[in-house]
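Since the structure comes first, as structure tokens, the remarks are kept for the end.
Missing here: one protein chain of the complex. Every other protein chain is in place.
Take a look at chain A:
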Amino acid sequence: MDLDGIYRAEYGRCVATLTRLLGDISLAEEAVQDAFATAVEKWAETPPNPGAWIVTAARNRAIDRLRRESSREARHAQALLLHSQDEPREVGPVRDDQLRMIFTCCHPALSPLARTALTLRLIGGLEVGEIARAYLVPEPTVAQRIVRAKKKIRDAGIPYRVPGSGELPDRLDSVLTVLYLIFNEGYASTSGDLLRTDLCVEAVRLTRALADLMPDEPEVIGLLALLLLTEARRPARVGPSGELVVLAEQDRSSWNRELIAEGHELVRRCLRLGRPGPYQVQAAINAVHTDGESTDWTQVLALYDQLWRLTPTPVVALNRAVAVAEVHGPAAALAAIEGLDLPGYHHLPATRANLLSRLGRTSDAVAAYDEAIALATNDTERAFLRAKRAVLS
């Protein structure tokens, strides 16, 4: 029996259900942890539906505990539990509870770090230490943020529900941002090695769950397509000795064909819905990259122009310049990124270095690579930039 695996898979769902029954996230977490501790002792073999077993055990533990405590709050919670008409539901349908939990964790009244940390902890079942490592934040800081956020949810009265249609677009943005951030942290880690596969997998799983629940939200489908098409290229992104391999040099035969097919189908579904948004356009760009034997850069540039109209940010301008270089040459691209202000973002000097070296301006390119190397925080990307610089000088 793989209790660790079951814990990973079921923790988030069980806490979400118990939170609905108890009305308190911390209490729900304690009850679920108690139930897992009991499972370690009692399970000779895995029950057919481990999630339902945990929910029932946790609910009983919570009732016992509330009976022992005599505060007014405890009595109130107990009354809620005993009189709740609906028995803990089977694991399948509790998806509603998880969605409620995602929206609660990503409430705009919480700080961005608290949103990602809480989502990873309560939905992804990640340990505090794992979250701390992913975000380069000391473990006590993450623990404290999570405790504070849970306290704010309770004390400020943040509701445990999926927002109504009026607020939904605003609130959905926050949820999508968190899922996108979790994936990006896995795809290009802030430090150490390039990839944190577990974070990528978790982000894809959560986005799939969201897309299951909101099949008519084009941006949700767009984000899922974007993540799948990016994830599909992951095996080719790092070479045999852990070095970074750029898109043009990747071995396309090692891309995950299934994920690409699914991603393309989702992009077509977005097109049919006819309500384009930034995630959908980025997914379409990745669909072009993964279509056929080489990238159709004219199409990519047209999509970046569309993305620029939707979100005119310096990062979009920088990424667009890469397509400009392919279609109109490096001089045009260099002009397009002139004056961009992205302090601390190593991709800007790295892109400038690449364009300068293509124009034969070697000494300017070396200087730009030096700037990029100083800013890069990830070992793999630093090594990649150093190698590029070494070829020039």
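The working rule: a residue touches a chain if its C-beta (ideal position, glycine included) is under 8 Å from a C-beta of that chain, and two chains touch if they have at least 3 such contacts; residues count from 1.
Here, contacts and distances are computed from a predicted model.
**Q** So which of "Putative ArsR family transcriptional regulator", "Iron ABC transporter", "YciI family protein" or "FAD:protein FMN transferase" is the UniProt name of the chain that got left out?
**A** Going by its UniProt entry, the chain not pictured is "YciI family protein".
**Q** In the full complex, which of A:Asp155, A:Glu258, A:Glu293 or A:Glu338 touches the chain missing from this view?
**A** A:Asp155
**Q** Per the definition of touch given earlier, which of A:Ala109, A:Val147, A:Val315 or A:Ala390 contacts the omitted chain?
**A** If we include the chain that is not displayed, A:Ala109 is the one touching it.
**Q** Out of A:Asp64, A:Glu167, A:Glu265 or A:Asp296, which is the one that touches the chain we can't see?
**A** Of these options, the touching residue for the absent chain is A:Glu167.
**Q** List the residues of chain A that touch the chain left out of this view.
**A** Chain A touches the missing chain through residues 72-73, 76, 107, 109, 155-159, 163, 167.
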